[in-house]
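What follows is a structure written as structure tokens; I'll ask about it next.
Excluded from the complex is one protein chain; the other protein chains are retained at their positions.
Right, subunit A next:
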Amino acid sequence: MQTHLQFEEIVREHQSMVFRTLLRLTGDREQVDDLAQEVFLRLYRALDNFRGQAKISTYLYRIVVNVAQDEWKRRRKERAARVMPFSAQDETAPDYMESFAHPDPDAEQQLLEQEFWQTVDCELLALGESERAVLVLYHQEECSYEAIAEILHLPIGTVRTHLHRGRQRLGEAVRTRIRPREVVAR
């Protein structure tokens, strides 16, 4: 009973992080519920073996990354023809559009910004799994190099390399897709 209550507390505390990280790593808004459920089920199964040597958030991030990687393997197996970024999928949804609303919107500027974000999200999904995971954990989740190294079981030097290389590749990919004037226009 104690474990069950403890587990529910963990779910409440970390569910937002799990959802947003999964969304960024997989780019699939439709499936994120199921994936998040899988994350917490894996955590529940592992709670007995959790020795407290790592922070629960680090442990959860590790499960999130594993679940996301399993999802990518599954997609590769299914030979999914094309990757749908979360932002491109839901741009027609009213709540998605509202989430970008600005108090004093310059329509064109807002549109460019939105397009830029979508491009970044889309190109992020085209990166390698490790680079994507490092970029998301470092920039979005604000994890330290040490934490990322622990989550991904990588040496810190490799984490730095993935971060640098990932950012470089992402930048190049985005630049080729976005017209220069649009980016500078901001």
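Criterion: a residue touches a chain if its C-beta (ideal position, glycine included) is under 8 Å from a C-beta of that chain, and two chains touch if they have at least 3 such contacts; residues count from 1.
Throughout what follows, contacts and distances are computed from a predicted model.
Per UniProt, the protein behind the absent chain is "Negative regulator of sigma E activity"; the candidates were "Putative ABC transport system ATP-binding protein", "assimilatory sulfite reductase (ferredoxin)", "Negative regulator of sigma E activity" or "Sarcosine oxidase subunit gamma". Interface note: of A:24, A:62 or A:162, the residue touching the hidden chain in the full complex is A:24.
Only one residue in the set A:32, A:60 or A:148 touches the chain that does not appear here, and it is A:32. Listed by residue number, the positions of subunit A touching the unshown chain are 3, 8, 11, 15-16, 19-20, 23-24, 29, 32-33, 36-37, 40-41, 44-45, 48-49, 51-52, 86-87, 95, 99, 116-117, 120-121, 124, 135-136, 139-140, 167, 170-171, 174-175, 180, 183-184, 186.
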